[in-house]
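Comments concern the structure below.
Only one protein chain is missing from this complex, and each of the others stays in its spot.
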């Protein structure tokens, strides 16, 4: 057991998988010699060499196309898209090619690849470097979508993603890179498609993702001291979605709150709300409440960004108003 | 009053606006000399000349970038993205630049531009030429999103989009291009952000978009003969969303069904369901049911595509099971 | 256009016969596809290679088993070139269960991994980057495989083209980029939208590559060009970018009668139709007319047979709709 940062967990996960399997290769901008602009991948070039850990030009389409072509011909590439906002410059490769090609070919080709990316806001980077775009990916059939909230999950879920035979978009949260957590020694492999119940409470379920998980937990702590007991679910995996765990908790509490960093419309919270309102309708004791960033681009100034993203106070307030 | 096809309505709308305003220009691949691959824009080059109606290289980023730059410096461009699936190759320009730049600049720049595109399936074009991607756009703050279901709305809403000071993504449905409808003579200008109630019935609300609107109407007809009276709403405008009209009908009927062509997860149906389940919770008599294409890429074969997209029969069946 | 005099050792006569056979097969196949379209048996859209057969045929012969083809929506010929059975391709066009992909992909996405056909891609540009990935895999595994990627003149103006060719050059990947310059994107002449005369060759230097312009309607020239480029890739010398000049006889796709093209232009290119041109070449090289006629007859019959077999296929089973999104064979996105 050791204290590890979220960013160090990334490098450890990649190293764990590269040691195990020669077909795992890693490419991206500034990831090799420089160890990544978020310093999440130092040491990999030294350990695995320039054939397996490769710096690329600023050519996101070429990066993801290379990952795709390599995956369909026997490798298991991990590609980095530096900031998740940059998925937009290579979205075609992701949604039209990687996501659809197994289906279109009637299963002739496999895409065991991972695209990891720095997602989310809170660092005052402004509208083009702060987006949470996991919902873009969730809306497209053929992509698995993962977003870990802590160092241990980074390792376990990234390892599982690398071993998965399907394409996985792995959303690391930029604001969590410096966060520390306890991580067991030795190999860690988790399971995609599993949510984690972090806390049980009878009054409501709060489902959160990525950097919103610590906020949801903090909110649950405060609510508890005000007499409201919340179940907190770390969704972790948007596709596959662990509906069983989530529906079970909602059936028990009768209330659902989602805490989403993505802008309001058509996020995973909406999907969850729709599933629950269709399938748990009679278990619900009150409206489902989505706590989201408003439907605006993100501002750069700290004071504005802080009121944009769901805060602990906003979660507490929303739950108390609805449940209290 | 004349019978007009949906495709002819496109050309009429553009001509109407170009006659009125010299700053309206039009660009895209094969749109000028050839009149568009869907034959939706013939005659415009002849009438307005090669300075205003321009063929471009296969360079979607350059097309949309040009539209953006022109819009911020005094023109009102209409750009065509031939198939909506191709938005993916220029998604950065749409979501990171066009959608955010007014906000980031604190309102210094305006983007009075329209991007029109052939959206949707049913023509056996396979997974890369059949997608309904209006939900991709809806998920991004800063874009207005329109999808007309008939020739009259094509004219009225496209004219309104051209006159609107904000960027509008205008999703024409490929399977409707040949559809005919009555269209009044003279100038037609409609209003963005308005849904249309096409039929009133006490038992449920069916909300549909684009090519699903005629199907929803046909289903309502069949349901009526089985004693179930449905209100049918043509959503028309996803952003701005006419929640007032929709919520009003759901309050009256107590049941909501959405009929979506996009794949299941995180579509506009999920957004609507979430809004209704949050804001109309106590008006609801039963679960909200989303009728969607399953969360798979679209197959090419006719028999498969036909069972993929929501059909009249599926709508009838879903409503009857839930309400009947 | 470079000379049609081959500057490599002469081509073996069996190789020439195979080049002719493939061109014939493509020619008959594409005409049949067109007819079936007219009978509404092929749905959706389809993009024929009529007039461009020499290019795909040449690479089909020059490539080795294990090499990879990356094609476009205009990919029937390139698929057949690798030995994929006509029945499966026709059936795919017709959306039948016996189609190459069970009807799920359609005309624009022909794929047969077994034959090294790693897909046909319908969104301009993407597959150049994907071909790089396969080439990277070959390079990393030292497998000696080569990826060949076909695309059109219009494709040279999209961003992915630029990213892919630079990337391939920097990584010295074993990939061959083949631009079939048929003078038009869909309906727009390439010259109207391109800053240089030779959309591929005039860009080669931007990636440190040699400009290569060849007569795409001469199967011998194409074959020798293909051999050289494939060999270069296999030897580790890196990518090539080839511009093959050619012409499509019909419109861009089913929907297009191709009326935007001057009659003289069409006439001039029909004069240079690769199939009769190659037939004359073979005759002049002494191949007996009867041998050619036997081959022509055999190919025509094979296409007829394939048509009947394809037509006999049932529609795909409804279960296919929900299959093979994931490697487990299913499509479930939830538990």
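We just call them A, B and C in the order they show up, numbering each chain from 1.
Simple rule for what comes next: a contact is a pair of C-beta atoms (placed from the backbone, for glycine too) under 8 Å apart; a residue touches a chain by one contact, two chains touch by 3 or more.
Since the structure is predicted, the reported quantities are computational estimates derived from the model, not experimental observations.
Put simply, the hidden chain is in touch with A, B, C once you look at the whole complex. Only one of A:123, A:197 or A:218 touches the absent chain when the whole complex is considered: A:123. Contact with the chain that does not appear here is found for just one residue of B:45, B:64 or B:276, B:64. Contact with the omitted chain, checked across C:38, C:64 or C:206, is made by C:206. Across the entire complex, the residue among A:2, A:34, A:178 or A:244 in touch with the chain not shown is A:34. Checked against the hidden chain, the listed residues C:67, C:163, C:256 or C:273 yield one contact partner: C:163. Seen from chain A, the chain kept out of the figure touches residues 29-30, 33-34, 37, 55-61, 85-86, 88-89, 123-129, 264-265, 294-297, 299-304, 307-308.
Although one chain is not drawn, its touching partners on chain C can still be listed: residues 125, 157-163, 165-166, 169-170, 192-196, 202-203, 205-209.
Listed for chain B, the residues touching the missing chain in the whole complex are 25, 51-52, 54, 56-57, 59-62, 64-75, 77, 92-93, 96-97, 101-110, 112, 141-142, 165-166, 193, 239-244.
Note that in this section only the chains that are shown with their structure count from here on.
In this assembly, C is the chain whose CA centroid lies farthest from the centroid of chain B.
Residue positions of chain B touching 2 or more other chains, listed in rising order: 85-86, 88-89, 126-128, 265, 294-297, 299-300.
Counting partner chains per residue, chain C shows two or more touched chains at residues 102, 104-105, 109, 121, 123, 125-126, 159-160, 320, 325, 331, 333.
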